[in-house]
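Below is one structure, written out as structure tokens; comments come after it.
The other protein chains are all here in position, but one chain of the complex has been omitted.
Labels run A and B following the written order; every chain starts at residue 1.
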Amino acid sequence: MNITEIIVVSLIKIVLVIVMILVAVIFLVYFERRISAWIQYRIGPNRVGWKGILQTTADVMKLLLKEDIVPSASNKTLHTLAPIIALFVAFSTYAVIPFGPDVTIFGYQVKLMVADVNIGVLYVLALTSLGVYGITFAGYSSGSKYSLLGGIRSSAQMISYEVSMGFSVAGVLLLSESLNPQKIVLAQSGWMWNAILQPIGFITFVVSAFAETNRLPFDLPEAEPELVGGYHTEYSSMKFAGFFLAEYANMIIASAMITTLYLGGWQIPYIDKLGLGVTLTTLLQVGAFFLKVIFLLFFFIWVRWSIPRFRYDQLMSLGWKVMFPLSIINIIWVACLIMIFNL
Amino acid sequence: MNLELILFIVLALIAAVSAVMVITQSHPVMSAIFLILNFFALAGLYLLLNAQFIAVVQVIVYAGAIMVLFLFVLMLLNTSSEFKVLTDKKFIKFFALLISAFVFVQLAYLIFFTKPSNAVKGNLNVSSQIGTIQNIGKELYTNYIIPFEAAGFLLLAATIGALILAKKKFE
Partner (left out) sequence: MYQNSTEIFQMMPFIIIGAGILLSIAVEMSIKKSELILPWFSILIFAVSAVISIAGIQQESVLFGGMIAAGGKAAIFNFIFNVGAALVVLNSVDYIKKYGTYYGEYYILVQSSVLGMMMMSGAKDIIMIFMGLELMSICFYVLAGINRKKFSANEASMKYFLLGAFATGFVIYGIALIYGTSATTKIDDIISGFNRLITNPLFVAGFIFLLIGFSFKIAAFPFHMWVPDVYQGSATTVTGLMSTTGKTAAFSVFIIILAAIFSTHSINKFTPYFAAIASLSMLYGSIVAISQDNVKRMLAYSSIAHAGYMAIGLAAGNISSESGIIFYLAAYTFMNIGAFGIVSIIEGENDTQLGISSYAGLGNRNPVLAAFMALFMFALAGIPPLAGFFGKYYVFIGAIEGGLTWLAVIGVISSVISVYFYLRVVVYMYFREPQEEIKIYSDNLSLSAVVVSGLLVIIFGLFPDTLLNLITSALIR
């Protein structure tokens, strides 16, 4: 492939992924509201469209048409920059997630990921560590105490949980001997999913992922009862929609990462034994990836509506005194596995 | 004009301009933000040199952790703008100028009067692979195991020290 072809293929993939995420977010918000209603024995949105399925679209339209209010005490540049950073980080992370094996379309060998980066896992970690800036800037630039508190809480929280997140990933890297997401997926062939081989690391990673995405029970940055809206108290219209979008996009990326690192990615155990055709196998595998992601998204929502919010000191002691030691124990466990079984 | 050169020029320009902005901004938070931008551009330059690990660590550690803590402090202090420390102390200004001049002269000397060292002249294939994660890991755990462990003890001591100085109350 020459340069133009690479650029064209990449552009197509980027557009596809972005559209996919946008659509996914719209439905995710709808499903979150429906599932919460189901959990709480309510009806949920049911007016706009069939069973209320167009509710989110209507909400988005409303947000876009609203006036953009910028507080006079705010730092205007940063106030605008914050949601852009949040969105940028949320979207660019998808670049390295493989959602299927390599396929051949029209004679081209195409990888089912935007960019096949050697250090893909580190790339994701680096970008998520930047995600904190969106929230921090939002908190600072609003010129409001609630926002500032939310921003500061989130930076402390994200830095704390990044540590155990990184250490959990180290266990995965030990087993797969690569930082390339595709190779990590390939290393989990058969039943050897990392979730089974290293359950402790799986748990710490999932908990850290909850904390990194600021979802309940870790949503202290926005904690409505105490901080009004947290970092986005002073946001309205498009910018608020940006944060909203970023939050749900982050949820999807977290699910996709968990799937890739721990649940075997797009792999279906022993599917090659069935003797299906290449095309069908590939389709099934891509389907399996999305199914796993959807299950995890459901799990995210399920947890949100089941578990109350932590107190701030509980959050910190959970991060540093429980998750961090556990993730180190996980590394030792994985190292022992490798030493004993020569995995 | 290949892609690499274009990328280099763009990144280098971003790095230089943001570095200038860091010191010309009067608002500390803005300075910090431009410093983050500068770190980014540097990370990009590292990537161009095929030093992936350094690039990512630059982003994770410097931009993602250290600068967040910087901002944290700046926001809590909520300083509106910098105190003018330098205006009434001529001596300090002179000293700063002297140091900058020295660094400038030294860099100029480096660029114009020295030959590339052996490491640069050596096998490009080998040297371009040095920065990859595999190689860095291998070096860290074989040749540099002792400095690596020493760094572990260093961080341990620093953590203990920070704890003991900052802990709120002792019974």
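Keep in mind that, in the parts below, a residue touches a chain if its C-beta (ideal position, glycine included) is under 8 Å from a C-beta of that chain, and two chains touch if they have at least 3 such contacts.
This is a predicted model, so every value here is computed, not measured.
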Report, in label order, the displayed chains that the undisplayed chain touches.
B
Which of B:Ile6, B:Leu69 or B:Ile145 touches the chain that is not shown?
B:Ile145
On chain B, the omitted chain is touched by residues 106, 109-110, 114, 117-119, 142-147, 149-151, 153-154, 156-158, 160-165, 170
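The rule is simple: only the chains that are shown with their structure count from here on.
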Once you find the CA centre of chain A and the CA centre of chain B, what distance in Å lies between them?
29
What part of chain A is in contact with chain B in the complex they form?
3, 75, 78, 118-119, 122-123, 125-126, 129-130, 132-133, 136-137, 139-140, 148, 151-152, 155-156, 158-159, 162, 179
State the interface residues of chain B toward chain A in the complex, per the touch definition above.
3, 29, 33, 36, 52-53, 56, 59-60, 63-65, 68-69, 71-72, 75-76, 132-133
